[in-house]
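All protein chains of the complex are present and in place, except for one that has been dropped.
Every chain is named by a letter (A, B and C) in the order it is written, and numbering of its residues begins at 1.
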Amino acid sequence: MAKFDIDGGLIRKLSKLLEETDLTEIEFESEGQRIRVARNSGGYRESYIPVAETGKQAGTAEEQAEKTASAKSDHPGAITSPMVGTAYVASEPESPPFVKVGDKIREGQTLIIVEAMKTMNPVLALRDGTVKEILVENGDPVEFGEALMIIE
Amino acid sequence: MAKFDIDGGLIRKLSKLLEETDLTEIEFESEGQRIRVARNSGGYRESYIPVAETGKQAGTAEEQAEKTASAKSDHPGAITSPMVGTAYVASEPESPPFVKVGDKIREGQTLIIVEAMKTMNPVLALRDGTVKEILVENGDPVEFGEALMIIE
Amino acid sequence: MFEKILIANRGEIALRIHRACREMGIHTVAVHSTADADAMHVRLADESVCIGAAPSKDSYLNIPAILTAANITNADAIHPGVGFLSENAHFADMVSEHGITFIGPSAEHMRLMGDKISAKAKIKELGLPVVPGTDEAITDIDEALVTAKSIGYPVLVKASGGGGGKGMKVARSSEGLRSAISLAKAEAKAHFGNDEVYLEKFLSNPRHIEIQILADQHGNVVHLAERDCSLQRRHQKVLEEAPSPALNAATRDKIGAKVVKAIRKLGYYGVGTIEFLYENGKFYFIEMNTRLQVEHPITEMISGIDLVREQIRVAAGAKLDLVQKKLQFSGHAIECRINAESPETFIPSPGRITDYHAPGGLDVRVDSGLYSGYEVPSHYDSMIAKLIVRGRSRNECLMRLRRALEEFVIGGIETTIPLHQRLITEPDFINGDYDIHWLENLLGI
Partner (left out) sequence: MFEKILIANRGEIALRIHRACREMGIHTVAVHSTADADAMHVRLADESVCIGAAPSKDSYLNIPAILTAANITNADAIHPGVGFLSENAHFADMVSEHGITFIGPSAEHMRLMGDKISAKAKIKELGLPVVPGTDEAITDIDEALVTAKSIGYPVLVKASGGGGGKGMKVARSSEGLRSAISLAKAEAKAHFGNDEVYLEKFLSNPRHIEIQILADQHGNVVHLAERDCSLQRRHQKVLEEAPSPALNAATRDKIGAKVVKAIRKLGYYGVGTIEFLYENGKFYFIEMNTRLQVEHPITEMISGIDLVREQIRVAAGAKLDLVQKKLQFSGHAIECRINAESPETFIPSPGRITDYHAPGGLDVRVDSGLYSGYEVPSHYDSMIAKLIVRGRSRNECLMRLRRALEEFVIGGIETTIPLHQRLITEPDFINGDYDIHWLENLLGI
C-alpha cells in the first residue's frame, strides 16, 4: 500500500471551516483523491441533562470548577485520584510538599497522598516528567478519577 | 500527494445555500471533482410525535392512507376541502359525476360537492386545467384541508 | 354507556378527557385545527378529524364543523371540555338536536347560569348568599347612585354577559361611579356585544373559594369540598389549592351542605362549580360554572374521584354511586398552571419545545400534551401544562411541589415555572395568608 500522505494543514483548514460554518460534514474529492471531515452528528446534544437549573443547590461557581476539573482529568498528562478521599500534598502539615510546580520528577516518586478510611495511599509517578500544575490543595476532598496534577 | 485545492469561498457559499434552502446536505461533482456539505437540522426530528404504536387503534393501513392524503394536499394542483363534511362527486346518486379523470375543466366549474349540516357546498375550479386524479369516492367523509382532486 | 365520544377541545384538557374515555373503554374522536394536527391527544385518539383553520372561530368554535365531524364519525356524545363551546347553550341545543348527547348539564341550566343577573337572582332564591347589589341591569344613573349608597362604597360595576374581568370597574365614590358605569358599558359592548351592567358590593380582601359539585339525573347531588383559587393575575387563576387554608371542617361542611341543597332544588345535573368570594367568614356567590374546571385535578387528588369519568357517567344517565357522608377528603393538593409566557412580563412565548421532562414520583401528576419537538401554537391560550401535587399535609404538599418544580424541564420557550418557584417561597403563601389581590400586589401590578 502506497504511503498515505495526510495533509494535516488541510484537515485543520477543513476543521476550521466546519466550525466557522457550523457544518457537520465536508467531503471533497479531486483527481482520484477524496477527503471528508465530520464533527459530532449525533442528532442530539451529547450528554444532555434535562435538569432545571434550580435543582442544583450548589453554586454555579462550584459547578464550573467541577467542569474544569473534569476537563483536566482528560488531559494526557493528568495524574488522577485512584479513589475518593482526602488529598495531602505533604507527608506532615509542616513538611515541604512532595512536589512543586516546575519540579522534575522520576518514575516511582510519590506525588501526593490520598487518605481514605485512615489509610494513606501514595500516588506515584508512572514516568519521568515535569510538574506543570497542581490542581488540589492540602486537605482537599477528591473524587475517584479527579485530576490531581498535570505532569508533562 | 497533489495539493488539494479547497475553495473555502465555495464551501461558505454552499453553507449559506444550505441555510437558505433548509437542506441538510449538498453534494457536488464536476470534472473529477466532487464536493458535499451537510448540516444537522435542529437536533431533533421534525414533528416527532412520541406516541406508542399501540395507542392508535386505527390500522396502519389507514394511517398510511392518511399520510398519503396529507402529502397529496401539499400538491400544487390539489383541490382541498373547505370544510369537514361528506364529499359527493355527482349532484344525484344516479347522475354522472361532475368531472372525470382527463376532463378539461374551466375556472368556476363545480368539481365536487361537500355536504355539511345538510347544506351543499360546491367546490369550484379556481383556474382552467385538466383533472389528473380524483382522490375521494362518492359519500366519503372528508376533513378540512383534505385533498379532493389534483388539477394540472 | 357511550361507544364513542367526540372531544371538542384541544390541549391538555382534550388529553385529560381522552384518558378518561380510554379508561372507560370508550372510543375517542379528536377534532382539531390545522395548527393542532401534531397534538398529543390527536395522535392518541382512536380517530381524528381536522375541522378547520387555526383561528378558534374556524375550528374549535365552528359548530357546524364539529357537528359534521360527530356525524361522519358516528360519535354518540360530545365532550366540550373547558372554554370554547363548553358554556354555550346554543351549542348544547344543537348537539341534542342532532341526536348526540352533550356531556354537560341541560342547556336551560347553562343559559340560566350564563347570564350573571339571572344566575344571581336564582342563586339567591335557592338560599345561597350573594354579594349585595342590584338584581337588575343599571338603566338609570341616579337609581344606581342610590343603590350604591345603600350597599356602601366601594362598589363594583360588572357586565351582565361578561367574564374574565372584562367590563368590570370599581367605584369608590359617587363621582367615580358615573365614569365606572360608562367605562364598564363601553367595555361590555366591545367584548360581549351587550352593554348591560349591574352593581355589586366590592369586597376589599376576599378569597376566591369555589365548591365543586357533582349531580346525576336522578336527584343525587354531592359536593367534593372546595378549591381556593385566590392566586390570580388579571382575573386568571395561576395556582389553586384544595382544601382552602382559610376554611375549617365545620365551615366546609356547612357551605357544602347549603350548596348541595341548592343544586338539588335547582335540578341541575353534571359537574359544576359554585364560585364564592369569602371575606370575614362570609361567602358571597359570584358565579356558577356549568362545566369542568381547569383546576378540577386538585379535587380529584384529595377525594380520589375521577371527575371526568363521573361527568361522563352522569351524562349517560348513570346514577352516582357516591354518598356525601362516605366521601373523605384527605391530604392537600396544589395545582400550578404552567403557561408559555415570560414569568416576569407575561408576554406569550409560543414556539418549539426543545427539551421536555416531566417530574415523577409519589403524588406528582402532570396533565400536559407537551413533548420534545412539539410546537406550541400562537393561536390559543398560553397554558401548556398543569403540575398537580398532593401531600398528606399542606406543608408536605409544598415541599413536594418544590422538588417537582425543580425536576420540571421545558426547554425552548419561556414558561411560568420560575414564577411558581418564587410563589412557594413567599412567607405569606407558605402561611396560606393571601387574598385575590395578593399576587398582583406581589408582582407590582
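Operating definition for what follows: contacts are C-beta pairs under 8 Å (C-beta built on N, C-alpha and C of every residue); 3 or more make two chains touch, one makes a residue touch a chain.
This one's a predicted model, so the numbers in the text were calculated from it and none came from an experiment.
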Fill in the blank from the handout: Full-complex touch with the removed chain, picking from C:Glu300, C:Glu335 or C:Glu414, is C:Glu300
Problem - Identified contact with the non-displayed chain, of C:Lys4, C:Arg22 or C:His437 - result: C:Arg22
Problem - For subunit A, the residues touching the chain missing from this view - result: 43-45, 47-51, 55-58, 83-86, 116-117, 141, 143-146
Completion exercise
Omitted-chain footprint on subunit C covers residues 15-16, 19, 22-25, 44, 297, 300, 304-306, 330-331, 355-358, 360-368, 371-372, 392, 396, 399-400, 402-403, 406-407
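The working rule: only the chains that are shown with their structure count from here on.
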Practice task
Please identify each chain that touches subunit A as well as subunit C.
Solution key: B
Exercise for the section: Provide the C-alpha centroid distance between subunit A and subunit B, rounded to the nearest whole angstrom. Expected result: 52
Exercise for the section: Return the distance between the CA-based centres of subunit B and subunit C, expressed in whole Å. Expected result: 40
Problem - Shared interface positions of subunit C, touching two or more other chains - result: none
Exercise for the section: Please list all residues of subunit A that touch 2 or more other chains. Expected result: none
